[in-house]
Structure formats: structure tokens, C-alpha cells
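A quick write-up on the structure given underneath.
What follows is chain A.
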Amino acid sequence: MSQYQVKAGPEAFLAPAAASMGIVLPDPGEAHIEGRIVPEEEAYEYAARKFLEAKVPTIFPGPLVLWKWNENAAAKAAAIRKLAEAIPARLIPMADYRPKYPKIEPAVEINPNHPNLTIWYNKIDVCIFVGVHCHQANLALKIIRGGTDCYTMAMCAQAGHEDACLSFRDATVEKIQKLQEAVEKLKKQGVKSQAIPFEQFKTACTGQVA
Partner candidate 1 sequence: MSKEKIQLCDDLSDIMPPEYQDLVATATFGNEERGWKDIGSSKELIEQHSLCAGCPESIAFRYILSSIPSPEDTVFVGSTGCTSLVFPHVAVQNIHSLFGNQNAVASGLHRALKCRFPDRNKDVIVLAGDGATVDIGLDCTMQSWFRGEKFTTICFDNELYANTGGQESGLMQKGFVSKMAPVGKQFDKVRLPEIAREAGCKYVAMLTVSKPNRVEKAIKNAVYIARELGPTYVQLYTPCILEIGKQSMEGLDEMKDAESIGGRFVMKEYITDDAKELLADMEAEKKAKKKAAKAGK
Partner candidate 2 sequence: MLKRMNIRISGLGGQGAVTAAHILAMAANKDGRFSISNPFFGAEKRMAPAESYVRIGMEKIYDRGELVYPDVIMVFHPQVITQQKSYTAPFYSGIKENGLVIINTSVDLLSEEDHQRLADLNVAVFNCDATKLAMEIGGTELSTNMAMIGACAGVTRIVTLEALDKALQDRFGKKYVASGGTATLDEAIKKKYAKKEMLLKKNMDTIIKSYELATAWADEVQPAMAGAGV
């Protein structure tokens, strides 16, 4: 068995891919926490607790849930918004994957080519990726683990991400809702959000409006 653990960084000048360190992705019904395969239920609670303990919990929605390219995407977007409100967590979009010219605005966006800039700028300590194409998510996750101390999670619609510290697989609207329920359950049990108070930014065609 692999001794490697997928912990928050900063890990190395160039952190290894977790798969190359022997970490294997979960099967359906499972998730992984730091490389350890666990029943999905366990991961919901663990993720919820991580969010509530965080100072700057953040959700990074990707193109697959930002664009209304099918009805499922719209439903997922709605669930993500509710999850963000329940925690409460910041929403920072990963609108696309291009090398953006001349620079990104780290306060309001994240880019897979240098996701660390957004993590550093906002002092994000716990985040979750959702709706990002797997290849691009893995690039971002490795770079974040390499250079930041952010605890990364992934709500993946496919087979999951071993490069995240915690990953779900086969994500659906229901699974996003379940994570929200796990957060609410912990709150009911008296676990309080440690998030630093913040205002979710808002944008329009003309620029940032709030």
C-alpha cells in the first residue's frame, strides 16, 4: 500500500501527481480523504466540517456549471449557490481555462494555469472544485498543493480527483445537496462556521458591481 497522503501543502517546488505516488481513485459509492478510500457518507461529514472550520471557505465553480448548456447544469448551479449560502462560502468562478492576457483578477476569478494566485490573494484555506473539466482541475489541484497551504476538495462528476485532499465522484445535484445537508446538520449540532465575514462580490456587463 502507498504511504503517501494527499495533504494540504505547500508540498514541493513541483509536487508529484498523487496517482504517481500510488493513490487510487475511489469506486462508485466511495470517496477519498487524503488518499484513503472511505464510504461516501464519511466524506460528506468530513468535508462539511472542513468547510465550517475554515476561515475563508471557497467554492470554485467551473464552466460545466457556469454555462447553462443543459438543464442539469442549471440545477447544479442552483445547488451550488445554496451550498455556498449554507456554509457560508465565497464563490469564485473558473470561467475558462485559457492562458488569460494580460493577467487575471485574483479577487474575482481563478485560472487553472496559476490557481495559486487566487488562493494567496484571498487567503483561501479550504476550497472545493465543482464543474471543472477533470484535466484542468487536476492541473490546478497539483499547483495549489505544491505552493499553498489550502485544503482542496473536489466534487467530480466523473471518477474523482486523487490530487485533491478530499474527493467525491459521480457528482449529481443530489450529492451537492447532501453536502449542504451535512453542513446544516453540523451547524444544528452546534458546530459554528469560523469563516471571516465577507460579502460575495457581484458582477455585471460593466464590471464588478458589489
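Per the selection procedure, all candidates are chains of the complex that A comes from, given by their letters.
Criterion: a residue touches a chain if its C-beta (ideal position, glycine included) is under 8 Å from a C-beta of that chain, and two chains touch if they have at least 3 such contacts; residues count from 1.
These figures come from a predicted structure and were not determined experimentally.
When the candidates 1 or 2 are screened for touch with chain A in this complex, the one that qualifies is 1.
Contact residues on chain A toward candidate 1 in their complex (touch as defined above): 61, 65-69, 73-74, 76-78, 80-81, 91-93, 95, 98-102, 105, 108-109, 200-208.
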